[in-house]
Every structure is written in C-alpha cells, then in structure tokens.
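Left out: one protein chain. Kept in place: all the others.
Here the chain labels run A, B and C in written order, and each chain numbers its own residues starting at 1.
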Amino acid sequence: MTIVRGVVAGAVGYVLGAALIMAIRAASGAAAWEVESVTAGAWLFALTGWLLGVGVWRYWARPWFGRPADTYTTTGWRRYFDFDTDHKVIGVQYLITFLTMFFMAGLFAMLMRYELMGVGEDILNSDQYNSIMSLHGTMMVFVAVAATVGAFGNYVLPIMIGADDMAYPKLNALSFWLVPPVLVALTASFLLGGYDTGWTGYAPLSVKNDVGGLFFNLAFFSLGLSSIVGALNIIVTVITMRARGMTWFRLPIFVWSIFVTAILSLIFTQFVGLAMLLVILDRTAGTVFFDPASGGQPLLYQNVFWFYSHPAVYIMILPAFGITLEMVSHFSRKPLFAYRWAVGGLLGIMGMSSVVWAHHMFTSGMAEALRKPFLASTELISIPTGFIFLSALGTLWLGRIRYTVPMLFALGVLFNFLIGGLTGVFLADVPVDIQLQDTYFVVAHFHYVILGGGIFALFGAIYYWFPKMTGRMMNNRLGKVHFWWMMVGFNATFLPMFILGLQGMNRRIADYTPGLESANRAVSMGGFFLGTSFVIFLANFIWSWVKGPPAPDNPWGARTLEWQIPSPPPHENFEIPPIVLADPYGYGEPGSVHADLGGNGRSESLEEGVQA
Amino acid sequence: MTEIAAKAVERSPGVTAIVSLAVLTAVEFVVSSADISGSLAMLTVIALVKAAVILSAFMHLRNVLREEG
Amino acid sequence: MTTTETLPMEHTTSRLQINRIGLWLFFFSETMLFAGILVTRFTLLGTEVHEEVSQTIGLIITAILLASSYTAFRAEHAAHRGDREETTRYLSMTLGLGAVFVAGVAFEWAEAFSAFPPGTEFGTVFFTMTGIHAFHVITGLIFLALLWNNSRQGRYDADAWPVEAGVKYWHFVDVVWVFFYPALYLL
Partner (left out) sequence: MGNGDHSTTSQTKDRTHSDRQPGRLATVAFIWLLVTVLAEITVAAIEWQPFAASREATISDDAFNLLMVLATPVFTFVIVVGGYALLRDRHRGDDADGPPIRTSRAFIATWLVVTTVLSVVVIITPGFTGLDELRAEPEADLVIDVRAERWSWAYRYADSGVETQGNLMLPINRRVLFRISSTDVIHSFWIPAFRIKKDAVPGQITTTMVTPRKLGSFDNQEEMRVQCAELCGVGHARMFTGVTVVEQDEFDAWLAAAGG
C-alpha cells in the first residue's frame, strides 16, 4: 500500500515537474520539449513526490501543517514494505535491497565473462557489452558503498552501543526510501539502451551519450543523497546515543569502523553529487564545464569525481576491516590485539584519504609536478592500513581459534585484501602505473579490495548476524561449502587477471588480441565457478530464514551487547539501559564484564562506579 | 530587569554584528573597485571574518558544545 | 518485558543538543558542496570576473540578504523567549527580504542571459553558482513560510527548536553568499 502511494505520488511529481520545466522552457523561448532537461527536472519532483507518498507526509510532515501525524500501525512482514522507523527493520530492508542489486550485477558479470571467453563478439556487441559492463560496475559500487553500512550499520550498531534506536529514526527511514528510486533509475537507464561510460562516467563522453547516461547521473545523485543522510545519522548516533560507560575506547571496533566510514561519507559524497550535477547541467542547461571548445576543462570532472571516489574506496573497505577484526577477536577468544592502534589505523586512513585521489590520474595529462607528492602520499597510506593486519595477526597468535563460517570469511578478507593491498603499492608507483593503468591489473586489484575484502566481509557479517536478525541459525555445513567454493572461485577468477593485465589487456573491452584468449578463457571458467557459489548461499539463506533451527541468544559466545539480548531483539532492544563497564574484548581476563544489563537489579555501587 | 531592557541586551550583539557586516561589505566593494594588488587575499580575509561574525553572533556556534542556550 | 516496568532509555545528551549536532553536521557536509563549487569556479576562470556583471544588483541583493539575517536572528530570540507576536513579525520580515533577494536574482538572470549566456565560460559558472544558491534560498523560504504560519498559530510557544533550525539554515545560506559574492562580483 505504502509503495503504491509512493509510486502514485512520484508519478504525479514527475508530471508536475515535467510540466513546470516545459513551461519555463517555453517562456524562455526554447522548444518546450527536450527529453534530457525535462527528465532531469521531473526527476527531482518525482523523487520528492515518492518520498512524501511513501510515508514522509503521513508520519512526519503533517504536523508542519498543523495536523496530527498518522499513527503507525503496520505489523508483521508488512513492516518491511512500509515507512518503518525501527533501525532493525531498516537494516533488513537495506540488506535485502542491496543483495538483490548484488545478484543482478553478478548476472551481468556472468554475461561479460561469457562474451570474453573468445576473440570476437559472440553474444554481445560492443554497444551492449559497454552497457552491461557499466551497469555491473555502477551497481556493484553502489552495493559496496551502501550495503554493509546500511544493513549492519543500522541493525547492529545501535545495539552495540546500547541505544534503543538511531538518533533520527525518521531520517533513517528516509535514507532507505531514497534507495528504490536509485534502482528505478538504473533500470530505466538499462531499458533506454544503457550508457557507455563505465561507473566512472568520465566527461566529455558522459555529456555526449544517450539519455541512458542521464539516468546514471540521476541514480548516482540519489544514492549520494541517501548516503549523506544515513552517514549524518550514524555519526550523531555514535556521538550522542552511547550507553552510560560506553567511552570511546570501549566501543567495539565495528562501531569505530562504521563511524569513520560515515565521516568520510558525510564529507566526500558531496563531491560526487557535484560531479553528477555538473554533468547534468552540461547535458540539460547548456553549460560548458567539460566542453573545451567553449573554455571548459575535461580534467575537472576527474578531479572532482576522484576526490570523492578514492575516499569511497575506504567507505567500501573500512567496514570490512571492522567486521574482520570483530570476528578475529571473538573467534580467537582473545582480546583484540593493539585495539588503539587499530582505531588509529582507521583514523589514519580517514585523515589521509583526501590527499591521494590523483593517483587515479597519473596518465591523465595532469601537471607532471603533482606525480611525486601523490605517489608519496599513496604509498604512505599503507602504514595505517598495516595496523589492521598488526591487530589481526596479534589477535590470532596463541588464540583458541574456532573455524566458524563468519571466521572463515574474516580470514578470507585478510588473505584477499593482503593481495589487493600489496598490488596497490605497485599501482601507486608511477613508472609501473603508466603501463598498468586501465588494464586488467587494475581490474584484478580493485576486485581483490572490493569483492575479496568488502563483499567477503559482507557475507561474513550475514552469516554472523543472521541468527540475531532472524532468530534462526544458518546451515553450518552449507556455509562452509559456500565459503570454500567462493574463495577458490574468487582467486581462480582474479589471480589470472593480474597476468592478463601484465600481458597488455586493457579494461572495458568486448574484444581483444588473439594472444590473450587462453588466459581469458581461464578467467571466465573461474568466474562461472565463482558465480555458482552464490546459488548455495541463496538456498541456505532462504531455507534457513524460513525453516532454520531456532537460534539461542548468543550462539557464538561473543561478548558485544547485541548478543546479550534475545534473538531477534525486542523492539526497544534493552529492557533497561545497559551500563558499560569495560570494552567487549576481555576474553581470558578473570572477572572481566563488558556490560551490566540490569536483569537482577543493579547495585548502587555499580551506578556510582560508572561515574568514574 | 524590565522586559524592554532584556530585549535591548538581546538585541545589542545582533546590531553589532549587522553593522560590522555592513561595514565589511562596504570595504569589500571599495577594495575591489580600487583595483589594488593583493585584493584577492584581502577579499578572502574579509569573507572569512564575515563568515565568522555570522557563525558566532547569529548562529551561536558555541552552543553546539553546550547543554543549554 | 512482562513484570519489570520499561524505563525510557537514558541519554547523556538532550534531544535539543542531539538536534543541534545533527544540524551542524549537515552544514558541515553542505560546506563541502559549496567549497567544491568555489574550487570549480577558480579552476575554470582563474581570478577573473566578467566586466558586464552588474555591480549594483550584486551589492543590493547582498545587502538585502545580510539584512534578512538580522531579522531572522531577532525572530529566533523572540521564539526562545516565547514571544509569539514578535517571532511572527520578524519571520514575515525575513520572508519578505528573502523574496526580494530571489526577485533580484531573477531580474539579474534575465539581464545575464544576453550578456553572458550559460554557453560561455563565465555564464556557466555564474548561472551554476547563483542557481545552486538560489535553490537553497528557495528551500529556506519554504521552511520560513511554514515556520511563520505555525508560529502565528502558536505551535512553537513551548518548543522553539523548529524556529531555531529554520533560522540557522537561513544564516547558513547567508554564509555561503558571503563567499559567493566576492567570487562572482568583486575580485
């Protein structure tokens, strides 16, 4: 019902916006109808209409006009299709939406690998290949940017810090409901013939392509809005909603990683919004930002875009670090080694992420003098990144390691990111990068970081928190099969890609020179193997959600707060606000307690002790 | 303190701020039309000062760190 | 959850303070957008300003926007004092000044279309900067209009936060213009 209202209001907004733009165009003497400017203007109104229709009006905005807000009465599964403000519902909404996007983009990847099995154009022509490749890249980037933060930053983070919800529950719902329009825009772009710029959308190509490209800009813009709103909410939540006694250095490392990610997102997402806006203006309003014939500068786009998109890589990978360290500690049953150094590593990456962007542009024709500083800053960012490995290795050492499925995924992240990180050192070196820029070496490198790191961690997190979210256990054996299948498939796909890149295969091509065929065939075989591993996951995921055995409150014996309450958690999370006494990593320390949840009556001395 | 006196106390920082903003804007205008060297640096400094005036006097930036106000 | 009475969550931070922190973070984020636009402007144009840009209109609309910040300031203080009448009066003054500002920009656009259309280097920057700023002014005016109407009907007598938030947003738009004005007209 909610969605119907949203769609209707969105459609009304679309028509109103289109009419308004056409009226303005007619008034200024231009032809009333011009597809791109009308569409772009109408999109803004459609977005507003959709949000109002989907619940902003009923539950939020009515009091602004002196009327009482509707009371929220939806129950059961329908809540997941409504403007629900419970952070747990929103977390699940995010998870399912982005998993859907992930599998769609994965199918595109399969198509691409099928096309690349042999020389020549087999099932896709270059035009179709470019569209499929661009959509695959765009959707996967969206998943990597938003899935983990949206799903687990929402579901788990408030519980971990002892809060009953996010700081702004309605804003939280708003940030989720901005996501469906992103999917709509991407679908529209696909139906209108796609776009041929890749996810980076470099101008001036992105200014010149068909109307599908406009929808890519609009989708990215909308996702940016959602990210900024969500990040703001997370930052305020962590600053203001922590339980008593939850000091900064008692926060679970996962909370730290999401917090730092949110700060990056809040600062830098504005720049991708700006990049998209400038392209949209060039397409629709006749401005000439990227048209050199009239004084524009094509490289301007790359600078603005990468000023966001390099920090965005950290937006994708920092939550993975948090999840990995969290699991390494709980499943080694040892305190997180060098906790403060790990936090320092996260903060160090955050601090340096704004001064490395031009390493994407070493061959772009930017000023030669800038190469050395950006080479140096990029190599130096490996130092704070190393702290994550320092912490992980120190924690594993002498532990009592339990090979649960989430732990396997965490170890997978460490292995894959090690390769992804080390190859990053190669790419930061200008003489090497000149050759490898825009080749499959780069493709392999960022897949090791984003898929091998970010997405492996996402799946680890799903296995880890599934019992808490659903109250049911996932099948352990199938989980292990999935992990090994995915791990082998992943490495079989992307290790040979490094070789392909070294041999001189450039990225984003449907066809290549004959000498590259055998390696490409190997990569495709690995890719199909990797693709099938997700069938096991899906089967396990769906079956377990419906019929899995009931989960105990704390199946992993972990010490963070979310495991000390029932599975699934009650609406208000905690019966009584918890009081935090120490960090959650006190394994092996006699008498160490993370938090008092107040079940049997809290003593006066505890209340006083917290003040200290 | 009477209500009128209270209003005057409340009004005075606002008046100071708006007057200084007006003066600074006038200075900006003169600096740019006088075509002197270093006007870019001066305009930057003036703009920063104006922003600081609005942030502190009008927007009460300090209150974000305080509980009441 | 059966026998024990549910206690509300305790927070060390008050709702007002939570709201303020969020609002300031939003401004911080928006600052990045406007900083990016300024950098774009200097990248494309260097330190030049078009000669045909109207100094008179620029100075007038700047003065109007600054003046509206003062009336907004008075409105917020009146709201915190619980003075409904004065809040409403100053909000309506702010609304009026804001509307004059938008009218000034519109008038200037009409002139600028022939002098430096969007298809030229300076026109690109000029229309983008004034346009994005005007978009923020118009959203600000919508908020102010809602505030004015609600304040008139006494809905903010108990809680002045909405007025404070709307007015702060208005000030923020003013701060942006403090940087845009010299970048577009003076230099």
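One rule holds for everything that comes next: contacts are C-beta pairs under 8 Å (C-beta built on N, C-alpha and C of every residue); 3 or more make two chains touch, one makes a residue touch a chain.
No experiment lies behind these values; they were computed from the predicted model shown.
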Under the definition given at the start, what are the shown partners of the omitted chain? A
Based on the whole complex, identify which of A:351, A:515, A:549 or A:570 touches the chain you can't see. A:515
Considering the whole complex, which of A:225, A:338, A:492 or A:525 touches the chain not shown? A:338
Contacting the left-out chain: of A:380, A:478, A:525 or A:576, that is A:380
Touching the unshown chain, subunit A contributes residues 126-127, 130, 196-198, 202, 204-205, 208-209, 292-293, 296-299, 332-339, 341, 363-365, 368, 371-372, 375-376, 379-380, 382-383, 386, 389-390, 392-394, 396-403, 411, 414-415, 418-419, 422, 425-426, 428-432, 434-435, 437-439, 502-504, 506-516, 554, 557, 559, 585-594
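The criterion applied here is as follows: only the chains that are shown with their structure count from here on.
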Report, in whole Å, the distance between the mean C-alpha point of subunit B and the mean C-alpha point of subunit C. 16
Centroid of subunit A to centroid of subunit C, CA atoms only: how many Å? 32
Centroid of subunit A to centroid of subunit B, CA atoms only: how many Å? 41
Where subunit C touches two or more other chains simultaneously, the residues are 17, 21
By the touch definition above, subunit B meets two or more other chains at residues none
Hey, which residues of subunit C end up touching subunit A in the complex? 1, 4, 6-7, 9-13, 17-18, 21-22, 25-26, 28-30, 32-33, 36-37, 40, 43-44, 113, 117-121, 123-124, 127-128, 132, 146, 149-150, 153, 155
Considering the complex alone, what residue numbers of subunit C touch subunit B? 14, 17, 20-21, 24, 47, 55, 59, 62-63, 66-67, 69-70, 72-74, 77, 81, 168, 171-172, 174-175, 178-179, 181-182, 185-187
Which subunit B residues qualify as touching subunit C in the complex? 10-11, 14-15, 17-18, 21-22, 25, 28-29, 31-33, 39-40, 43-44, 46-47, 50-51, 54-55, 57-59, 61, 63-64, 67
